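Here the complex is missing one protein chain, while the rest keep their positions.
What follows is subunit A.
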Amino acid sequence: MEKYEQYYVPEQSHWPIVGAVAMFLIAVGAGLTVMQLSSDVGYGQYVLYAGLIILFYMLFGWIKNVIHESQTGLYSAQMDRSFRQSMSWFIFSEVMFFGAFFGALFYARVLSVPWLGGAGNNAMTNEVLWPTFEAVWPLLSTPAGETTQAMGWQGLPLINTLILLTSSVTLHFAHVAIEQDQRAKVKLFLGATVALGCIFLALQVLEYMHAYADLDLTLQAGIYGNTFYMLTGFHGVHVTLGTILLLIVLLRLFKGHFTAKQHFAFQAAAWYWHFVDVVWLCLFVFVYVL
């Protein structure tokens, strides 16, 4: 057999069990917090915070461990492929997660709302349950009578779309630069991407404030508000995570990590960012414009 590089199998590690305890506390804490929303006892949130703190401690330690191993050259090309493939499959699972919520959106728009309005063979559904209900999308007035206003696509959402698209372009420039080993250029473009991500998030918060204060568009405003907030909300969470990942990569660049050949962390964060971008485009089309 010709040259074979040893596949690195790490020695025992305590990080996973620390992570498992963190997940346990987060799940119990989140559960209790939600259950205690309408009561005066509120110890659940402290369990949740404890879990989050341990999770961040774990992530910090684990990632530090991995970076150290990577820097000391323990990872072969085969190991690198394992990382890349795992990241791709992780992103695929995220696609399916958003798929569930897009599915709910399409189901409501195409089936359940028209049916409530009497479409298909549902004339009696409309007649018996809510005869005054009219099926339109966005659903500004629910069968139960909750009213709201629609969020237009012009203004903030359009600006945010342009911001995210620009950030994908700057990130691509950074990627090209890292492959040519032009480190100053990488830092510049990656820094710009992180900044654009932060601006996007700030504008998203402004948009939510506008929706709550001026449009009466709340999480409780019927299926239109539900899908609006769940989709944009989960997207926002992913932008936050993506920004953090890019920021870590940027800090590592300043510490002198990565080469033109070996930069898996950069690549993974970039893939993630492009994925978040594509989700936004779908969102922009199906939640805002159409």
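Simple rule for what comes next: a residue touches a chain if its C-beta (ideal position, glycine included) is under 8 Å from a C-beta of that chain, and two chains touch if they have at least 3 such contacts; residues count from 1.
In this section, contacts and distances are computed from a predicted model.
Peer 1: So which of "Copper chaperone NosL", "ATP-binding cassette domain-containing protein", "Cytochrome c oxidase subunit 1" or "ABC transporter permease" is the UniProt name of the chain that got left out?
Peer 2: According to UniProt, the chain not displayed is called "Cytochrome c oxidase subunit 1".
Peer 1: Could you tell which one of A:Thr161, A:Gln204, A:Asn226 or A:Gln267 touches the chain left off the display?
Peer 2: Of all options in A:Thr161, A:Gln204, A:Asn226 or A:Gln267, contact with the hidden chain holds for A:Asn226.
Peer 1: Given that one chain is not shown, which residue among A:Gly42, A:Gly120 or A:Gly155 touches it?
Peer 2: Hidden-chain contact among the options goes to A:Gly120.
Peer 1: Which listed residue (A:Ala104, A:Ile199 or A:Leu247) would be found touching the missing chain in the intact complex?
Peer 2: A:Ala104
Peer 1: In terms of residues, what is the contact footprint of the unshown chain on subunit A?
Peer 2: Contact residues on subunit A toward the absent chain are 1, 4, 6-7, 9-17, 19-21, 23-24, 26-28, 30-32, 34-35, 37, 62, 78, 81-82, 85-86, 89-90, 92-94, 96-97, 99-101, 103-104, 107-108, 111-113, 115-116, 120-121, 129, 139, 142-144, 146, 219-220, 222-226, 230.
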